[in-house]
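Apart from one protein chain that is not included, each protein chain of the complex appears where it belongs.
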Amino acid sequence: MPLLDALFGSPLVDAVFSDESRLGRMLDFEAALARAEARCGVIPGAAAEVIAGKCKPELLDAAALAQSTKLSGNPAIPMVKQLTALVAKQDQYAARFVHWGATSQDVNDTGLVLQIREAWGIMESDLSAFCATLAVMAQQYRSTVILGRTLMQHAQPTTFGAKVAAWLDAMHRHRVRFRKIGNRVFVLQFGGAVGTLAALKEKGLDVSEVLAQELKLELPDIPWHTQRDRLVEVATTLGLCAGTLGKIARDISVHMQPEIAELFEPAGGGRGGSSSMPHKRNPVSAARILAAAIRVPGLVSTMLTAMVQEDERGLGNWHAEWETLPEIVRLTAGALHEMKEVMPRLEVDVNNMRSNLDQTHGLVFAEAVSMALAESMGKSGAHGVVEAASQRVRTTGKTLSEELQQDPSVKQVLSAEVLNQLFIPERYLGSAEAFVDRVIASSQQL
Amino acid sequence: MPLLDALFGSPLVDAVFSDESRLGRMLDFEAALARAEARCGVIPGAAAEVIAGKCKPELLDAAALAQSTKLSGNPAIPMVKQLTALVAKQDQYAARFVHWGATSQDVNDTGLVLQIREAWGIMESDLSAFCATLAVMAQQYRSTVILGRTLMQHAQPTTFGAKVAAWLDAMHRHRVRFRKIGNRVFVLQFGGAVGTLAALKEKGLDVSEVLAQELKLELPDIPWHTQRDRLVEVATTLGLCAGTLGKIARDISVHMQPEIAELFEPAGGGRGGSSSMPHKRNPVSAARILAAAIRVPGLVSTMLTAMVQEDERGLGNWHAEWETLPEIVRLTAGALHEMKEVMPRLEVDVNNMRSNLDQTHGLVFAEAVSMALAESMGKSGAHGVVEAASQRVRTTGKTLSEELQQDPSVKQVLSAEVLNQLFIPERYLGSAEAFVDRVIASSQQL
Amino acid sequence: MPLLDALFGSPLVDAVFSDESRLGRMLDFEAALARAEARCGVIPGAAAEVIAGKCKPELLDAAALAQSTKLSGNPAIPMVKQLTALVAKQDQYAARFVHWGATSQDVNDTGLVLQIREAWGIMESDLSAFCATLAVMAQQYRSTVILGRTLMQHAQPTTFGAKVAAWLDAMHRHRVRFRKIGNRVFVLQFGGAVGTLAALKEKGLDVSEVLAQELKLELPDIPWHTQRDRLVEVATTLGLCAGTLGKIARDISVHMQPEIAELFEPAGGGRGGSSSMPHKRNPVSAARILAAAIRVPGLVSTMLTAMVQEDERGLGNWHAEWETLPEIVRLTAGALHEMKEVMPRLEVDVNNMRSNLDQTHGLVFAEAVSMALAESMGKSGAHGVVEAASQRVRTTGKTLSEELQQDPSVKQVLSAEVLNQLFIPERYLGSAEAFVDRVIASSQQL
Partner (left out) sequence: MPLLDALFGSPLVDAVFSDESRLGRMLDFEAALARAEARCGVIPGAAAEVIAGKCKPELLDAAALAQSTKLSGNPAIPMVKQLTALVAKQDQYAARFVHWGATSQDVNDTGLVLQIREAWGIMESDLSAFCATLAVMAQQYRSTVILGRTLMQHAQPTTFGAKVAAWLDAMHRHRVRFRKIGNRVFVLQFGGAVGTLAALKEKGLDVSEVLAQELKLELPDIPWHTQRDRLVEVATTLGLCAGTLGKIARDISVHMQPEIAELFEPAGGGRGGSSSMPHKRNPVSAARILAAAIRVPGLVSTMLTAMVQEDERGLGNWHAEWETLPEIVRLTAGALHEMKEVMPRLEVDVNNMRSNLDQTHGLVFAEAVSMALAESMGKSGAHGVVEAASQRVRTTGKTLSEELQQDPSVKQVLSAEVLNQLFIPERYLGSAEAFVDRVIASSQQL
């Protein structure tokens, strides 16, 4: 495994996209094709058995394959040649029926669909575990007050549970998207040279149906050699997921800044050290996940660009997908896996959450006071009074409450007691906790 | 309308994204908010009526708005100020309740969602008309033989109906995607400063529910200020659609090359001329649609990149969406509209389709012959014989059938009569027509 | 000016890309072409004068142009038609010679090059002013201690001047790039229908030369209708510049977080307020500039993708450039202008810079101590001792100096006095000031 692949990928999904696994799924297609054609009476049953018996990646000569792939421009062509030779060694007659009626793209695409399905299973399991963790955390911190931030500035109190619930809300939608995409994407590719299955004469549809069954894939209405929207939807779905993971990682890294110090990635065991600075505790998981969130969008745009494929087989655009889509899967799966691993071990410093809030001199209750004053002064007048007092706070070092109590126009309408009540964070959480409950409830259903 | 906007957009959808319409939808939010808050007893009913009465874009000073937008960094802030001033002119007291409890992003986002919904309606109607046209064409040309092409080379016969059906198959999936996305995307944004609706105290959820009803939007479980996956899914869904439209345009342009001359965009009336070459008939619709297919992917990657939004309101990344998403909608809607207009008037030259096929010297039946020979020679042996004969065709100018008839190894296993049958395109269409039927049937259901 | 265009653009450069200016530069080409052809004896001098006299954008019917652009797929074609009609009204004979020997793309491309040159002048002036500001600041804060941050964690002291110098270093390279690109990019496009200037017979090169002189453009070796690398290099050069501007904006926004509070965008006059939170002071300039840095990369990728243009005029890919390149110029020019305006008014809080450093309990001198101990303990041993002490600091609340003084292995090799010296930031700035001087010196030369 190359040095950096290990850093950004996820072990299980990386394995799905190894060359051995790629060839394995292509050979699964060839084996299933032979069986399906035998079941439909297109090729002899005995031949199918011999062929299927040779469909094992370890029997192929990988180095020779790489060499021939360069010449033929396509890994399926030399793979079929090697397979044919293997079969021929055992049974010359059976060798005639290898890859019968199929074209390279049938093998490549169906193999890829099988790989994606495998990766999907792993990712759905990570998604499910991650959402479960988030649901527990949202509940645990449902009422834990934290300073909300907008445009990287202090805004108003919210709860840490509400922040987590917002993460969960998005991640749950990704679970739904993953689930729903299955039927559209896990479909057979089988069309022969130009999508007519002409070589199978009148048996094309029958073989297709059985082949789809063999591989447990959906049967599409028509082969989709140059209609790539299904595969590209895999890419866009992953792109959306990577974006949300990046958002969560960014939040963690903002709150892990030493001056804020509310959240911490787990440390220890060589994790997040620095080669020059012994005191460092780096957010290395956030770095990895953010890197994925930065890299995936450009790769998705490549997939979208490559959709413009000519006639019955694209020139260059199809080829542009080959490394790009697996890379998108690997990066997103890696980011998801990392996040799923880190989240349960995230250190949450609720004391710092509170003390950061306390150190704002009450400025973050500006809206609260403004709304209270608005009832008598009007929204615009109140906004002006509070804005002015807020600016004084910055220079005087007093609290907003103190500044306002000295303003006669405020005194007139709000008693000190009522005013002070407005500066209690727990009283200014609005529907935060209700939102948390709604999200947790929805996240139980898929 | 700027010069080039007209070229790439679609009139109806462009109107949805005009500044006037943008402000209109933002004001719809403010009006509905006032009404909802009145219904929930949060603000006086009389105030709500006055506010709603002023929520008309034509009452605003657009030039002043643009100026203040630059200062405040946000069109909602000066819009609310102007609206408040308008209300105050009529009723000072009512002015206190404008935008009560909401934040700028609530207005911006919900306004955008309303614009997208409007555009969606227009695009769904274009999609529906376009799919209907394709279904008619797929049926009409169901058995019309055309040369299939792979990697921009001759491959094998298929039918023009099958090509159209493959287009329809993808476009129909886009219809399904458009339909399904609705529930996830057409949702209210309403959270106040940090997504807690704190300013509405315990009434936040009630107002939200009524507000959603007023605007006929779904009520989300939690505000989604920095969870942008819904909006970005709009972008990716459109990106997929633009990709397919580009694929169809590329096919048209390939087949409109004078040497192929099988398909033609409609001409006449100043369409597709050249400033220097009087004989030109340019595929201007294809140019426009391909331009959209090239432009949209980069814009989608921007939307994905911008998902990494900090805490409760993103800095810069949120702002990066503002012109990008409307541009994606406009370009895709423009390409779709153009395609829908052109397709029914596409000139289809079935004679050229046939004669192009005839001029291949039978080479495109190489697979057919190869499969026939394979039954006795084996697939690999047959492939070799036919490949060699194919190469001779290129130099001798004879047909593949003639070359094969001179090969003793072929003569041995296939009579001239049987061999000639293999070169009849209608006999080598496999399941093409069955695929057409399946696609048309599915396209009737949504 | 549309609402959001004003927000993200720069007034001067936006004007360069208005439709009127676009038509103006296209008409400049037509006027210069007529004059050049007259000077070369290709068309009558009198005709050239009449034509040149009509080459004014205000004489054209803009609405009719937009309409015909949609039909012809190209703004040059209807523009030439309107111009011809205008000339004909005054002089039927002269009208014969409008646009003589040119093709649409000649006008479009050369017009665009002229627009870019104009924008370049404005941007170079902004770049120059911005670099001058940075040089002053780098000098002013040359020795002002600030906490350096890596991976969003505390690292070691540096100076604010060194931070500014690093910004300047990159911005100065952009100045150099802007300067150097001129010769390669400000070239004439003139080739006629397929780049041969066939319509001018043997006079093609002569006319080209004079035309280039008229427009003060370089004469290329050969027309470059489908060799777009020059224009795309404009895009990539701007992309690099937008990236650096984004980096500076990100730095400002990080240091403007209330807990850090070292840098502040200017406030007041309606700048950076919030519709709901009266206390807010938002980094609105950073938001705008970051938005540009997020948007430009996707647009650059579109330009790169669109380079694959067929034969002598691209289909769709050429068209994909039309709105994209101006958008890249506008966004980058807008971000640059904003940055240039903000930087001289940036509030720099040197006290907070110092106090943030003081509050790290000496942890940021971990490397310093580690290096000092390494002389006797070895780098690896010292790293371990300091790492352990750093972790104790986090729990005990003591300073790193205190913790180390209690470690016998440290006492053995470093006296308390020597140890304390290691915790003086001014003594741990290494070559920071020397680097500042080098950058300032280089920035004086272009």
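Observations
In this document, chain identifiers A, B and C correspond to the written order of the chains, with residue numbering beginning at 1 in each.
Here, a contact is a pair of C-beta atoms (placed from the backbone, for glycine too) under 8 Å apart; a residue touches a chain by one contact, two chains touch by 3 or more.
Quick caveat: nothing in here was measured; it's all calculated off a predicted structure.
Just so you know, the chain we are not showing touches A, B, C across the whole complex. Of the listed positions A:52, A:261 or A:289, the one in contact with the omitted chain in the full complex is A:289. Across C:142, C:313, C:337 or C:361, the residue that sits in touch with the chain not pictured is C:313. Of the candidate positions C:193, C:363 or C:385, contact with the hidden chain is made by C:193. For subunit B, the list of residues touching the undisplayed chain reads 150-156, 253-254, 256-260, 273-274, 276-283, 287, 297-298, 301, 305, 356, 360, 363-364, 366-367, 370, 383-384, 386-387, 390, 393, 400. One chain of the complex is left out; on subunit A, the residues touching it are 1-8, 19, 22-23, 62, 65-77, 80, 99, 102-104, 192-193, 199, 246, 249, 253, 269-277, 282-284, 286-291, 293-295, 297-302, 305-306, 315-320, 322-324. The chain not displayed touches subunit C at residues 84, 88, 92-93, 95-101, 148-152, 155-159, 162-163, 165-167, 169-170, 173-174, 177, 180, 184, 192-202, 204-205, 208, 220-224, 226-230, 232-233, 236-237, 239-240, 242-244, 246-247, 249-251, 254, 290, 293-294, 296-298, 300-302, 304-305, 307-315, 367-368, 371, 374-375, 377-380, 428-432, 434-436, 438-439, 441-442.
Everything that follows uses one rule, which is that only the chains that are shown with their structure count from here on.
Both copies, subunit A and subunit B, contribute mostly matching positions to the interface they share, with over half of the numbers common to the two. Averaged Cα coordinates give subunit B a centre that lies 32 Å from the centre of subunit C. With each centre defined as the average position of its C-alpha atoms, the distance from subunit A to subunit B rounds to 23 Å. In subunit C, 253, 273-274, 276-277, 282-283, 287, 297-298, 301, 305 are the positions where the chain touches two or more neighbouring chains simultaneously.
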